[in-house]
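Data first, discussion second: the structure below is written as structure tokens.
Missing here: one protein chain of the complex. Every other protein chain is in place.
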Amino acid sequence: MAGSTFGNIFKITTWGESHGKALGVVIDGCPSGVSLTEEDIQVFLDRRKPGQTAISTPRKESDQVEILSGVFNGRTTGTPISLTIPNTSQKSSDYSEIASYYRPGHADYTFEAKYGFRDYRGGGRSSARETAGRVAAGAIASKILREMGITVTAYTRSIGPVSIDMTQFDKEAVFTTATCMPDRQADEKATDYLKECMMNKDSVGGVVECIISGMPAGIGDPVFDKLDALLSRAIMSIGAVKAVEIGDGIHVSEAKGSENNDAFVMRDGQITKKTNHAGGILGGISDGSEIILRAHFKPTPSIFREQETVNKSGENIKVTIKGRHDPVVVPRAVVVVESMAALTVLDACMTNMSAHIDHLKEFYNKSRT
Amino acid sequence: MAGSTFGNIFKITTWGESHGKALGVVIDGCPSGVSLTEEDIQVFLDRRKPGQTAISTPRKESDQVEILSGVFNGRTTGTPISLTIPNTSQKSSDYSEIASYYRPGHADYTFEAKYGFRDYRGGGRSSARETAGRVAAGAIASKILREMGITVTAYTRSIGPVSIDMTQFDKEAVFTTATCMPDRQADEKATDYLKECMMNKDSVGGVVECIISGMPAGIGDPVFDKLDALLSRAIMSIGAVKAVEIGDGIHVSEAKGSENNDAFVMRDGQITKKTNHAGGILGGISDGSEIILRAHFKPTPSIFREQETVNKSGENIKVTIKGRHDPVVVPRAVVVVESMAALTVLDACMTNMSAHIDHLKEFYNKSRT
Amino acid sequence: MAGSTFGNIFKITTWGESHGKALGVVIDGCPSGVSLTEEDIQVFLDRRKPGQTAISTPRKESDQVEILSGVFNGRTTGTPISLTIPNTSQKSSDYSEIASYYRPGHADYTFEAKYGFRDYRGGGRSSARETAGRVAAGAIASKILREMGITVTAYTRSIGPVSIDMTQFDKEAVFTTATCMPDRQADEKATDYLKECMMNKDSVGGVVECIISGMPAGIGDPVFDKLDALLSRAIMSIGAVKAVEIGDGIHVSEAKGSENNDAFVMRDGQITKKTNHAGGILGGISDGSEIILRAHFKPTPSIFREQETVNKSGENIKVTIKGRHDPVVVPRAVVVVESMAALTVLDACMTNMSAHIDHLKEFYNKSRT
Partner (left out) sequence: MAGSTFGNIFKITTWGESHGKALGVVIDGCPSGVSLTEEDIQVFLDRRKPGQTAISTPRKESDQVEILSGVFNGRTTGTPISLTIPNTSQKSSDYSEIASYYRPGHADYTFEAKYGFRDYRGGGRSSARETAGRVAAGAIASKILREMGITVTAYTRSIGPVSIDMTQFDKEAVFTTATCMPDRQADEKATDYLKECMMNKDSVGGVVECIISGMPAGIGDPVFDKLDALLSRAIMSIGAVKAVEIGDGIHVSEAKGSENNDAFVMRDGQITKKTNHAGGILGGISDGSEIILRAHFKPTPSIFREQETVNKSGENIKVTIKGRHDPVVVPRAVVVVESMAALTVLDACMTNMSAHIDHLKEFYNKSRT
């Protein structure tokens, strides 16, 4: 219950600190028979790699994943898949300074309040490196979802004041621009904005949006495990997220019912909706439309200006943080959002298979013949 | 796993449909020795009662709670507390019309997609009445938290375009105004706005804010069970919520690090923060400041205008919903938000007791002497 | 986590004390579409009713179940099924004596050690009446299993020294004899033995055996959630059980591998086993043979002889328990064992539906056409 496990049937457990020997994840409940290689996972991990663009610092982490169990002859066996990612790039720098005080905006103080002390090397368990395990597991969940006809796509919606123009949506750009924006013009503007931030020794926040397509209607549970509730928890559990929106999100609180309701309409013999203010979920259950969610990320807390804080002796001090830190977390967080959404949706789909007695009867009668 | 259970140690399971015989909740894991009467619970339930003001429809539900187990001689025994609330006010109206089509903005269609059919009487399990069980359990959680020095306070932050003025904060007004706004002027304006909505056969959304005070630093878990992640799930699991914010919420995505970071500072020998943009949580763990969250509610989907939809025969039709429906869900949802927040925080506090080996040693050595 | 919930997908939560207002159970995760009436449940409850034979005391409990939610038009809706059973027969006797000391063999002392005090009326939550909720839920699980082609049958295997003769197995007798033995001769002998026990103000233990037939191969999980591990927990959670055996059980510890191994053999084009020492489970997963388990029940702790014990003032005293108590718990426990086995097996079958990627692909591709 210390909260490193996520999911009910497709269940992942992540472990590892920023500057320990390695990070990793164990995936339990993965169906057997899924074709899987390290390369399938590596492409996801590469999307969160640091040190690759003008708007990120020149740190290098190779993040090479290794499959230690659960795969045999190229297919998953149904038993736990253990993935490790060695930590190779940790500078053996002197952490004694950072160990002595609490960085503003970081979890230094709260970890000590809970556990009595902390692994202060690079943020320890509260480092964004912790998400590597999530992404490795998310790669597998995404692969399974694709085989089921469901795709999950996240991208940068905005960085600071610069938003994408949805009419210019260019999915390819998500994977090729430094900002992960699906709009090359916005990418340029955001890049300029970020360079200015870096010059000012400051950082900035942004928004990641995620679309889940191909989702059948009827997935999710009606009360505490509403699909949007589980997605919110999944997304808010990513460090630096401070708000989660589904569909029209915050705008619903100023909307009228006559604007916000989505009319149902028949299309090609299927029940669909004329609009999608709801973001694909009604009463906690998918309605067959695209599921849309947004995560608001705070600015990177590590900035290179002088800041006020407190040290472990209880003295007010002024500090200037050193090290290698991106001015915005959003581009690297895109694949993390995508992974958490995929994990949540796959788990909900698996749970849903026994929702109706006819499913059980059909499944078990078939297995008898 | 059908999602009617919430919490890890302080665990609640709600049940009941809008027009069934009763609704209820079972609370398992409540500590023994808590002084508890039906009146303690009733005051919470009365806060979500319908039919009491000019801006709500004249439906009456008595919502009288009965304790069936888990309390002996006025104190909780540590065993499950079963609470029931009979459904007394259901009009035995003709539901055949509503049974035949899918109301826009409601869960009618998604329930059928999942379960093959639905209890269409008054929304069945997807009715807002489902929250009665949450509130009954929340009353107990709140009581325990108060004994621990923690208070949870929710109120209406805005209705449509009308927001409260935080400088005029009047806590008493939360319990006495029809809107549950802690600002009597805003309450008047919002009431006028709602009356207009009702005349236009329309509805409107709003925002509920919740403050958790007295929270010690060090509560919550660092990864998937971050305190804000669990709060988000709790709040998003309330029907009609489409966005959840912690602290500065959506504003962080446009903020700079130099603005958003909260400086630590010593005050009265305690580590505190100069500002509270973080909303009391850093790295998923409470930092000792007030925890602040906001829930954005969509407009009531039941509006009295003609709307387009689809019927069960797959025909496009036009419908006009009848019945008794409030033009805004927010005032009655205030106590629901407060309850879900209390349940989440209490559970996190209980979980936290074994975070450090010294706690275990002290606890068990004491129990030996 | 206070342990009143059982199951992962088909999840039940029981509540209620022996002498409170009522007992009950909430079943969450029951598939929709199951035809269900109160009568379906009542037949199971009637099997555990007290006060019906010469070898039980003349207490009467009507144990009438009421369905409060989750069923609409005679079918389960997929939402929580709340069942209550009012407590009607509690004698308003003076419990002050029993309240003052700890009965040997009962949970009086341990409840106080844990919770600080106890509901001493009739054993409170530790009363065997607690199993009424399990049986009510078990009736539903059994019904679903039967629709899937799986039957669960429990019966009394022995009472004290009197065992049934398996060659005389008469299933009908389980439901008609006072001992629930499927062997009328053994029933007579056991009845005589019990009458003697009653004359001697003593009680006796016994064994319940349970057979699960029609179980497909491949159900259960390989490590901690082995099907036999979950069954053991389920059965050992019944008060008074002190040992659980699967297949040959305790005899395996003296057996040789050459005797204990079950040879596989083709029969009618199916893989089967020549013998069934394993009791239908290999490596935690069902092998398609009958699943066989046995529960050893201790003698009823309430005996009418003088016993030594300690009172709440910490004095050694001698007591003679009064009241109405059966000399053996086994006959009434038969349906409890059957219910717990059914709940476990159904849950495992539901969990198993997503074990292979082909199941997911087939399920979700079908739901698209």
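All chains are identified by letter, namely A, B and C, in their written order; residue positions are counted from 1 within each chain.
As a convention for this text, contacts are C-beta pairs under 8 Å (C-beta built on N, C-alpha and C of every residue); 3 or more make two chains touch, one makes a residue touch a chain.
Since we're looking at a predicted model, the values are computed, not measured.
Q: Could you tell me which of A:T14, A:S302 or A:S354 touches the chain that is not displayed?
A: A:T14
Q: Would you indicate which residue among A:T37, A:S69, A:S100 or A:N316 is in contact with the undisplayed chain?
A: A:S69
Q: For subunit A, which residues lie in contact with the unshown chain of the complex?
A: Residues of subunit A in touch with the missing chain: 1-5, 8-9, 11, 13-17, 20-24, 26, 28-30, 32-33, 66, 68-70, 72, 75, 77-82, 84, 114-119, 121, 124-125.
Q: Touching the missing chain, which residues of subunit C?
A: Interface residues of subunit C facing the absent chain: 1-6, 8, 14, 102, 104-107, 109-111, 113-116, 125-126, 130, 158, 160-161, 197, 202-207, 216-226, 228-237, 239, 242-250, 252-266, 269, 271, 274, 277-279, 281-288, 296-303, 305, 307-310, 314-316, 351-352, 355-356, 358.
Q: Which positions on subunit B touch the chain that was left off?
A: Against the left-out chain, subunit B lists 8-9, 29, 31-34, 76, 78-79, 144, 147-150, 216, 218, 222, 349-351, 353-361, 363-365, 367-368.
One rule holds in what follows: only the chains that are shown with their structure count from here on.
Q: Taking each chain's centre as the average of its Cα atoms, which is closest to the average over all protein Cα atoms shown?
A: Central chain: B.
Q: Average the CA atoms of each chain to get its centre, and name the chain whose centre is farthest from that of subunit C.
A: Of all chains, A has its centre farthest from that of subunit C.
Q: Could you tell me between which two chains the number of C-beta pairs in contact is largest?
A: A-B
Q: Approximately how many whole Å separate the CA-defined centres of subunit A and subunit B?
A: The separation of the two C-alpha centroids amounts to 26 Å.
Q: Using mean C-alpha positions as chain centres, tell me how far subunit B is from subunit C in Å, no decimals.
A: Averaging C-alpha atoms per chain gives centres 37 Å apart.
Q: What's the distance between the Cα centroids of subunit A and subunit C, rounded to whole Å?
A: 44
Q: Would you please write down the residue numbers of subunit A that are in contact with two or more other chains?
A: Touching at least two other chains: 8, 216, 218, 222, 351, 355-356, 358.
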